[in-house]
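What you see is part of a larger complex, with each chain still in position.
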Amino acid sequence: MKISARNVFEGEVKNIEIGAIMSNVKIEVTSPEVITAIITKESVEKLGLKEGDKVSAIIKSTEVMVAKD
Amino acid sequence: MKISARNVFEGEVKNIEIGAIMSNVKIEVTSPEVITAIITKESVEKLGLKEGDKVSAIIKSTEVMVAKD
Amino acid sequence: MKISARNVFEGEVKNIEIGAIMSNVKIEVTSPEVITAIITKESVEKLGLKEGDKVSAIIKSTEVMVAKD
Amino acid sequence: MKISARNVFEGEVKNIEIGAIMSNVKIEVTSPEVITAIITKESVEKLGLKEGDKVSAIIKSTEVMVAKD
């Protein structure tokens, strides 16, 4: 199965904390990766983003899914 | 500034493609990382997730933000 | 009220499970629907997506809202 | 591959519109489905949600992914 999501990182589950409805899963990624970010043109301009810039990619943990073979 | 988002990955901008409204930014992450995923307890059970499992963390690129000092 | 969200599916609540902060709500959709997905051009190309393709639409449950008259 | 996302709907691509960065994909779902929504306990209370309620499930199209075998 191929998925449209551009960011698929291989890793290993390190910890799982379970609540009544939600769970917090820690996954150790096994190799560095390229992350794809879709942001507004306006943001690229406001940040003056250009190739070579040192940046952080930021992702809210509620946006991360987990897949297992 | 400290942000509540659990996933903050240091990297370098490798490519930027700009459209009328949106942009596609490629960021090379410079070191392996731990990813935090908040998923339902139901998903943990349906997938039989446990520590040590080989998994993929999947993130839609529209959910990724970029920050620059 | 008209909402910009392109996916509005009529249904009936089948089950509600309540935790301290979050709830898990099951809604049985009463008729088949057309789903709108906004994905990158890059994904359309990588998947070779074209009309007539059999696909799955995938949605994380934290992204679903519920409205009631 | 099993994915943590609770909502996976089988369908057929009916139309694809492609822009510089993003694409709009229409998928006809082939059978009625149960949708899982994770909302706050506060919302369940404010809406007075209970089993049997007629509701709408609302999903922004930027939150929908597409997978193909």
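Letters are used for the chains, namely A, B, C and D, taken in the order the chains are written, and counting of residues starts over at 1 for each.
Here is the rule we go by: a residue touches a chain if its C-beta (ideal position, glycine included) is under 8 Å from a C-beta of that chain, and two chains touch if they have at least 3 such contacts.
Please read all numbers here as calculations on a predicted model, not as lab measurements.
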Given 4 visible subunits, total identical subunits the whole complex contains: 6
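Throughout what follows, only the chains that are shown with their structure count from here on.
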Distance from chain D to chain B - Cα centre to Cα centre, in angstrom: 21
Where chain C touches two or more other chains, by residue: 18-24, 37-40, 42-44, 47, 56, 58, 60-62
Residue ranges of chain B touching chain D (in the complex, touch as defined): 17-24, 37, 39-40, 42-44, 46-47, 56, 58, 60, 62
Residue ranges of chain D in contact with chain A within the complex: 1-5, 21-22, 38, 65-69
Complex contacts: residues of chain D adjacent to chain C: 3-16, 18-41, 43-44, 47-69
